[in-house]
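Below are the C-alpha cells for one structure; questions will follow.
Complex shown without one protein chain; remaining protein chains in place.
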Amino acid sequence: MKVRGIVLGFALLGAGGGLLARGATRIGVHQGYAPEQPIDFPHRIHAGDNKIPCLYCHSAARTSRHAGIPSASVCMNCHTLIEKQTTEIQRLKEAVQLQRPVVWTKVHNLPDFVYFNHSQHVVSGVACQRCHGAVERMDRIEQASPLTMGWCLGCHRSEAHVPTSTFARVAANVRNRPTPFAGEDCTSCHY
Amino acid sequence: MTDRFVVGSFGEPGTMLAAVDALRGAGVAIHDVFAPYPVHGLDQAMGIRRSRLPLVTLLAGLGGLCFALAFQYYTAVFDWPLDVGGKPENSTLAFVPVCFELTVLIGGLGTVGAFLLRARLFPGKREQLAALGVTNNVFAIVTYAPRDANDDELARRIMLENGADEVEEREGST
Amino acid sequence: MTNRRPSCEEAAHAAPGGGEPLVQIGLPTGTRSTGFDATRRDVLSLMGFSLGALGVAGCRAPVQHAVPLPTASVEMVPGVPNLYATTCGGCSAACALVVKQRDGRPIKIEGNESSPLTGGGTCAAGQASVLSLYDDARLRGPSWLGNPVSWPEMDRHIRTALGGHSDAREVVLLSQTITSPSTRAVLEDLRAVFPKFRHVVYDPMSLAPLRAANRLCHGVAVIPHYRFDRARVVVGLEADFLGTWLAPVEFARQWAQRRKAGAERAFHVQCEAGLSVTGSNADLRLAVAPSDLGRFAVALLAAVARRLGDEQPAGLDASALAQETTHAAAVDRIAAELVRSRGESLVVSGSDDVATQIVVARLNAQLGNIGKTVDLERPSWQRQGDDAALPALINDMNRGAVHALMIWGANPVYDHPDGAAFRAALAKVALTISFADRRDETSAHVHAVCPDHHFLEAWGDAEPVAGQFSLRQPLIAPLHDTRAAVESMLAWADRPADHRSVVRDFWRRALYGRTTPAPGGFEDFWERTLERGVVEIPRPPVATHPFAGDWEGAVRDIISRGRANRSGAEHGGGYELALLETVGARDGRHANNPWLQELPDPMTRLTWGNVACVAPETAAALGVATGDVVSLTTEIGKLELPAFVQAGQQRRTISVAVGYGRWAAGKAGDGVGANVFPLARVENGARRYWARVAIAKTGRRARLAPAQTHFSMEGREIVQFEHVNEHEHEHEKLPDLWRERLRGAHAWGMSIDLDACTGCSACVVACQAENNIPVVGAEQVRKSRIMHWMRIDRYFEGDGEDARSLHQPMMCQHCQHAPCETVCPVLATTTSSEGINQQVYNRCIGTRYCANNCPYKVRRFNWHNFTANDDFPYNMQSPLGRLVLNPDVTVRSRGVMEKCNLCVQRIQLGKNQAVLQRRPMADGDVATACQQACPTGAIVFGDRGDPDSRVSKLLAGQRAYNVLEELGTRPNVGYLKRIARKEST
Partner (left out) sequence: MSTGAMEPTAGTGPEIAPATRWIEGTPSLHRITTDISRPMEAKPGRGWWICFGIAGAAVLNLLGMVTYLFAKGIGIWGLNNAVGWAFDITNFVFWIGIGHAGTLISAILLLFRQKWRTSINRSAEAMTIFAVMCAGLFPLIHMGRPWDAFFIFPYFPNQRGPLWVNFRSPLVWDVFAISTYFTISLVFWYLGMIPDLATLRDRAVSGIKKFVFRILSMGWNGSQRTWSRYEIVSLVLAALATPLVLSVHSIVSTDFATSLLPGWHTTIFPPYFVAGAIYSGFGMVLTLLIITRQTMHLERYITTNHLEAMAKVTLLTGSLVGYAYATEFFNAWYSGNVYERFHFINRATGPYAWCFYLMVLCNVLTPQIFWWKRARRSIPLLFIASILVNVGMWFERFVIIVVSLHRAFLPSGWGMFYPTVFDVGILIGVFGLFFSLFLLFIRALPMIAMWEVKGVAND
C-alpha cells in the first residue's frame, strides 16, 4: 500500500508538471484578448449586417505592412449621410470636429522582433478571417488566433505545399521538397 | 501471514559464515542474513542466484539509444530541415554524442530504478532490523522456525554451536 | 523601391512649432511599427533585469494604443516609406539627395541617381546629417539676450535695434559659401533695403588661393569645374578630392568611371604630406612636405616644359629646378605621362599658396587641359570664401563701423585663428544675430539667436556647379520653433514672405525662362523638378581669357621662399605641422553627430578624437610610440595631442585633423580631440594650413579608441592584386564535401570592387543609419566592441613614406558553408533558402560561439543594452534621437549577436513591391544601403542565381575572389582584386 502511495505521488507530480508546461507555453499568448475601446465600434453591424468590405476601412492593408485603423474622417464618409444617432457616433463626430484622434486600444499585438506585412498576404489572397476570425460576427473585436510562431508556420507550410503532419512528411520524399511559395526562412519574418 | 523466525546474531563474519553452512547442511531454510557489509562467499553459502539486473540495463540503454537517434533524426530531417552551414540534413555523425549520452543516462537510471523496486527500497520506508547493530558490527542469520518444535531447537543449537552471541525467536511478517 | 513622391506638401504645410504634427504623423496605427515603440523597449529592459520580468512581459503584455490621423492622409500610408528628392546641406557641395520618409519622419538619406554630378552617391557626413535633425542640442526656439522669446517679439527687438533702414549704417551678413541662387537673389534684395549691406563669405577650409590664381591667370576668380572622368592622368597636389576636397562625391564618381575603364584606366599620382583617402588610392603616391609642394610643382612644370620644348622660366634651367624637389626621378616620369596624354590630363592642387596655384594653372594651360578637364566657363560655385575678408571685418567691427552683424552657418570663434578677436569685436557691434541651430561657440556671444531650420525641414535650392540646379524641400514639419534664415532676414527687411514662395518665385522669375517650356507651364516644371530633385539649366559661359599669369614671377617667388624654408628648416625645429580634413570630422560643423564621431577614420582607423600623425622614422628618432602625448609648439601657440605612428606620413611633417576640440557643439562633440584651426593663420590674404612646429614628448600617455589595431596582413592573401596586362590563370574551385543544398527563388550575393573602393566610409554610416546600429562610445571602442556591421579594414604594404595603404570593406560574407551556423546551439543563425546567413535576434541566447568561429570576425555582440540606457548617452538614449530609427529593423536588445544581413528588410520590401505589382523581381530592384551610398559604385548587390545579373557577371570575372577562400566557407560576398599598375619607368 505504501508503494501505491509513492506511485500516486509520482503520478500527481507528473500531472502537475504537465499543467505547468502547458501554462508556460501560453505565456505571451493573448488569444481571446478583447479590450474595451474608446468608441464601442461593432464590426457585426458594419462588416456583418451592412457587408462593408474589410478593405474599405482598412485600405492600407492593400499597400502597407499595417492594415491600419481608419481615420475618423473615413467613418464620416458614411456617417455624414446616415442620420442614425447614438452616443458612440456622437463621440466619433466630436473627434472629427475637434480634430482629436481617437486613441484605440490595439488588439492584435504580434510578439516582439516579428515583421508581418498585411499587403503581402492580402495580395496573395489570404482571407482576413483566416487570422482575425469571424470579425463580421464580433461586437467587440477580439484576438481569434494565438499568433504564435508555430501557428504562423502551420499556414506557411501548407501554403508552401510542405507536408505538415509528421506522417505526411515521412511519406513525402523529403529530399526534393518544393521551394516554399510562402517563405519558410527565418528572415521571412525576423529581421 | 505472520511467521515465527529464529534470529541469531554474530559478532564475526567468519563464525556467521560457518553457521550458515551448518544450517544449510542441516537443511534449515535460511530466510536471510543481515550484515553491515557484503561478506564475500555468503552468496554462494546461501545459494543466492546472480541478479538479472544487467538485462534491464541493456534494454533501457538500447531504448535510450533508439530514442535519441530517432528524435534527432526527426527534428533535423523531418520536422524542419534547416540549412545549417550547408551541412547535410541528416548529419548522423553529429548525432552520435547525444545518442551515447542518452544511452548511458537511461540505461543507468533504469537499472537503479529496477534495483530499488526489486529490493523494495523507497524514501521513508521504515526499516525492519533483524538485530540491533546489523548496520554497524552485527551479523544476523534469520531462519524460518516451522511449527514443529525440535526443528526449531535444531536451528538454535546450530547457531549457538557456531558462536552466535545471542539467539532469539520472533514473530514477524515478511 | 518605394513610391517616390513629388513633394511633401503635407509636412511643409503642417503647422510649425513643436512636435505635435510629428507625433500625429509619426505614430500611426500600431506604435509597434515605429520601431522605437515603448513596449518593445520596456520588454527588453524588463528582461534585462530579471527572469521574472519575462513572465511579467509575457503574461500581462502592456496595453498598446493605435492612434490614427484624425483626417486620413492621401500621401502618407502608415508603414509605407515615401521618397522625396531634396538637396544636402552638409557642406557647400550641395549633393542631390533622395530622402526616405517613414510615417512622417525622415529616417534615411540616399543619393539622387538622377543627379548628373553625384549619380546617386553620398558621403559619410551627408549620410549622417539625418541624425543631426534629431540632435538634442538643437535650439527649441529663438532667444534674445539669452532669454527665449517668440518670433514676433524677436522681430520687434531686431527692428528697433536696426532702427530703420534709411540711415547708412552698415549691416553685415557673415556666412559660409551660399550655393543657393534664390538666397543670393534675396541678398541682392537686402542690398536694396539696407543701403550699406555687406556679405562676407568665409570657409574654414578655404580655396581662396585657387580662385585668386585663376583671377590672375584667366581673369576670373572662380573654382573651375574639374572633370576627372575626362582625365587619363591625374596629378593631385595636396588635394584630397576623393575624401574631403571641394566636391568629393562628384569627383570620386568621375575618378571611378575612369578607373573602371580598363585600358583607358587613369594613372593617378598624389603628392601629399599626410596619408589621405586620395593618396591611398593613387597609383603613385609621393610624400611631399607642404613647404616643398611649390617646388615640386615648379619642377614638374619645368619637366613638362622641357618635354614640350616650351620656354623655361627665365634665368632658371630645368635641371636646376629638378634638384629643387626630392622626387626628381618621379617628376620626370610624371611629366612624361602628362605630356603623353595632353588635353586628357589634370593637375589639381589644394595648395594654400597662390604662387603654387599659378604654377598649377600654368601646367594645366601648357597641357591644354583648359576647357577639357578644367572647365572655367561653367565653374563650381562652392568654397567661395574670401580669407582676407574676415580679418577686415573684425577691424571694421572694432572701429564700430558695423552696426548689425548677422552670422549664418559660420562659426569663426571656433574655426578661425582670430576667433578670440572676433568674439571680442562682437561686443562692439550694436546688434549681433546668429542663425545657428545651437548655442555654439559663436552664437553663445550674440544678442539674438534666430535658429534656422535643419535642411530636412527647409525649402531651398542650390547651384553647386554652374547650370546644375537642385531643389530642397522639407521632409517634415519643423521639430522645434525654428524659422528659415531667409524668412527672418526678409521679415526684418519688411518684406515678409515664406521661404517656399521665395524659392518658387525665384525659379519662376529667374530660371523657368531659360528652360525649354514645359507643356504644363511652370506648375508642371516645378512639380517635375521637385520630384526629380535636379535640373540642368544652361547659362551663358563665364568670360575667361587664355592663360596670362606671371608664372615666372610665381616660380621665382617659390624658389626663393623654398630656399628660405630650407634654411629655416635647419634651425626652426625642422618639422612642419600639416592640417588635414578627415571624412568623418570634416570642418567640425557635424561635431555633435555621434555617428561621425564613432566613424573610424579610414586612414588611422581611430574614433572619437584627432591625433598627431608621425612618420615611423620620425617616431623612432623622437622615441615616440602611438599613444604618447606629444606637445606641438608653433609660433601661434602650443597644443598637446596623442601621437599616432602612421606609415606613409612625410618624414618632416606631422599631420593633424581639423574639426575636433569643439567646446559648444553638444553632448557628443564637446571636448573630443583638440582644435587645430587656430594654427591655420591668415598670411598675406590667405589662410595657411601648415605651420613650422617643434614636437616634444610629454611623457604622458593617452588612450586612443582604435577600431583596428593591427595593420599588417602577415603575408596572408587578404587583399589581392591583379597586375595590369598580366594573365591570371583560372583558379579552380575547391571540392565540396556536401551536396548543394536546395535553393529558393534567388541566391543573393554581393561583389565589392577593391580597385574602386576609396575607403570614404559613406557605406559605413549608411549601414549604421539603415540598420539601427547603436553608437557605443570611446570606452567601448577601446574595448574593441564597436558595433558597425560594415567596417573598412585598412592594411599597409611596405613601410615608411612609400607604404601602400589598402582598404577592404568587410562585413558578413554570407558563407554557404557558414562556420557560425554549425556551432549555434539554438539555430539562431542559419542559411536562408536564398543564401542569406540569417541572424534571428529573438532566438539568440548570446553564447558568442558563432562570433568565435567566424573567420572574418564580422559578428557584433550587444555587450550592454545600448538603447535608452543612460550609460550610453548618444542618439539612442534620447527619445528625440530615437526618431531616426528604422521601423523595419529590430532594435537589438542586450545579449544578442548581430551582423550584416544584406539589408534583408530592403530585399523583403523589394519582393513585396514585386508582388504588389504582380511582376517578377528584376536585377537592381534591391539596393543595399552600402551599395546605394557608394559614390564609386564599388559595391554591387544582386541575384547570383540569375546569370545575367550584374553581380553574377562580376563574380564570374577574372578579378573575382573570396577572402580566406582556402577555408572552404564559400562566401556569397566576393571581392574584385585591386589592380596593381605595372611601374613602367
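Observations
As written, the chains take the letters A, B and C, and residue 1 is the first residue of each chain.
Rule of thumb we're sticking to: contacts are C-beta pairs under 8 Å (C-beta built on N, C-alpha and C of every residue); 3 or more make two chains touch, one makes a residue touch a chain.
Only a predicted model underlies this, so the values are computations on that prediction, with no experimental measurement involved.
Taking the complete complex into account, the chain left out of view touches A, B, C.
Among C:Tyr202, C:Trp690 or C:Tyr795, only C:Tyr795 touches the chain left out of the display. Only one of B:Leu59, B:Val134 or B:Leu160 touches the absent chain when the whole complex is considered: B:Val134. Only one of the listed residues, C:Glu311, C:Glu714, C:Glu740 or C:Asp948, touches the absent chain: C:Glu714.
Interface residues of chain C with the unshown chain, by the touch rule above, are 47-51, 53-54, 708-716, 718, 780, 783-786, 791, 793-795, 808, 810, 819, 822-827, 843-849, 851-853, 855-857, 859-865, 893-897, 963-964, 967. Residues 21-22, 25, 28-29, 146, 148-151, 153-154 of chain A touch the missing chain (whole complex, contact as defined above). Considering the complete assembly, chain B touches the hidden chain via residues 13, 32-44, 46, 48, 50-51, 53-54, 57, 61, 71-72, 75-76, 79-80, 84-85, 87, 91, 94-95, 97-98, 100-102, 104-105, 107-109, 111-112, 115-116, 118-130, 132-137.
Convention: only the chains that are shown with their structure count from here on.
With every chain reduced to the mean of its CA atoms, the largest distance from chain C is reached by B.
Centres computed as Cα averages put chain B at a distance of 82 Å from chain C. Averaged C-alpha coordinates put the centre of chain A at 59 Å from the centre of chain B. In this assembly, the C-alpha centroid of chain A lies 45 Å from the C-alpha centroid of chain C. Residue numbers of chain B whose C-beta contacts span two or more other chains: none are found. Residue positions of chain C touching 2 or more other chains, listed in rising order: 830, 832-833.
Remark: chain C residues 738-739, 741, 815-822, 824, 827, 830-833, 970 touch chain B in the complex. Those residues of chain C that touch chain A in the complex are listed here as 24, 28-33, 39-40, 43-44, 54-55, 57-59, 61, 63-73, 77-80, 742-745, 830, 832-834, 836, 838, 840-843, 888-890, 901, 904-905, 908, 912, 915-916. Chain A makes touch with chain C in their complex at residues 27-28, 30, 35, 60, 63-74, 95-96, 99-106, 109-115, 117, 119-120, 123-124, 176-177, 179-180, 183-188, 190-191.
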